[in-house]
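Removed from the display is one protein chain of the complex; every other protein chain stays in position.
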Amino acid sequence: MGFSMLGPVFKQMFKKPWTNKFPAKYQPNNTTKYLADVAAGKAKINPPVPTPEGFRGKIQYDKEKCIGCKLCMKVCPCGAIEFKEKEKKIKIYLARCCFCSQCNDVCPTKCLSMGDEFLLAGADPYEKDLVVE
Amino acid sequence: MSKNKTPEEIVKYFKEEFKTKIKSAEIKKRTTGSKKKEFVNIWIRIDKSIFKPFVKHLCDLTFPHLAVVSGTDLGKTIELNYHFSIYFGQNLKEISLNMGVEIPKSKPEIETVCDLIPGALITEREKQEMLGVKVIGIPDSRRLFLPDDFPDDVYPWRKDEKGLEKYIKNLHQGAKK
Partner (left out) sequence: MAEKQTTKTTYQIPIGPIHPALKEPVMFEFEIDGERIIDVDVQLGHVHRAIEWTGMRRNPIQIIYLAERICGICSFVHPFAFVRAVENACDIEVPERANYLRVVHGELERIASHMLWAGVAAHEIGFDSVLYLTWEMREKVLDLTEILTGNRVTKAILTIGGIRRDITEDLKPKIAETMKYLKDNYKHLAHVYLDDKTFKLRSQNCGILTYEDALKLCAVGPTTRASGVKKDVRVDQPYAAYSDFDMDYMTPDKLTGEVNGDVYDRIITRLLEVKQSIELIEQAVDQLPAGDLVSEPKIPKLLNYIKKTAGEGIGRDEAPRGEVIHYVKFDGEHEEPYTWKVRASTYNNILPWIPMLKGEQIADIPIVAASTDPCMSCTNRVTVIDQNKRYMLDKEQLHKLSVQKTRRLMK
């Protein structure tokens, strides 16, 4: 039964698995206590695999350069960008963003760029970390 | 198997048989690649009365591959576009033939082609439920994509009163502060 697979299966016993042990080697018994320890500096988190260049992560907005032309709102497929009328600047809701980076391409002053943060989970779509303005 | 006809000969083949019932025929050629090979799209619009004979005439020429039937709501009529392709199997010689037929909204009926091309069953069922077109002689007329408890007289692709406008909930106000 599968003599052809016997070779690789045997070799696999001696090879190191590819999994990167992020955030910890084994699941902690109490997750909230573990996170509190990390905040206090008593425990460490293994970092995730570094992202390649050109990775489309959290969007970064340079407010000074923005001229309020509203082109990014026109091409956003998700409707994630809102215009602030009085200041003529924009507000991006990350809970709706699909990370396509089309707004980056359209912007005439190049004030939008994609960072490499991807650990963006949150419970409230309007919380401070998930709104970029 | 006879030699392949050129696009102009194909249009002539249909025009000789059906004469004035063919409303318009257009050949579009575009090139691609650095060797500039061209591909051909033929768009023919026909009258509803010669629909079934046209398809039979095409099957006599060579057995086509029916890709899909697309439907458009043009106001007073519904236009059905049958996208065929012929001469597949030979390197770089395939021609796409698109046949459009208009049916009035007052009597939206059309014959089935399932007896000539059995693979057309699924796309004909979709037209029945999405546009309200009645396909005469279809072997299986159940709903395909829409759930069984979807209201009966609502057709999602129509742009008139039978469309979906009543059912849309606009979420925009709720999502943004």
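Letters A and B mark the chains in the order given here, with residues in each chain numbered from 1 onward.
Operating definition for what follows: a contact is a pair of C-beta atoms (placed from the backbone, for glycine too) under 8 Å apart; a residue touches a chain by one contact, two chains touch by 3 or more.
Keep in mind it's a predicted model, so treat the numbers as computed, not measured.
S.K.: Among A:D62, A:D105 or A:E127, choose the residue that contacts the chain missing from this document, as touch is defined above.
M.R.: A:D105
S.K.: Give me the chain A residues in contact with the hidden chain, please.
M.R.: Output for chain A: 1-5, 8-9, 18, 52-56, 71, 74-78, 98-102, 105-106, 114.
S.K.: Tell me where the left-out chain touches chain B, residue by residue.
M.R.: Those residues of chain B that touch the unshown chain are 28, 30, 32-35, 37-39, 41, 43, 63, 65-68, 70-72, 81, 83, 85, 87-94, 96, 98, 117-123, 142-147, 156-157, 164.
Note that only the chains that are shown with their structure count from here on.
S.K.: If you average the CA atoms of chain A and of chain B, how far apart do the two points sit, in angstrom?
M.R.: Chain centres of chain A and chain B, defined by C-alpha means, are spaced 43 Å apart.
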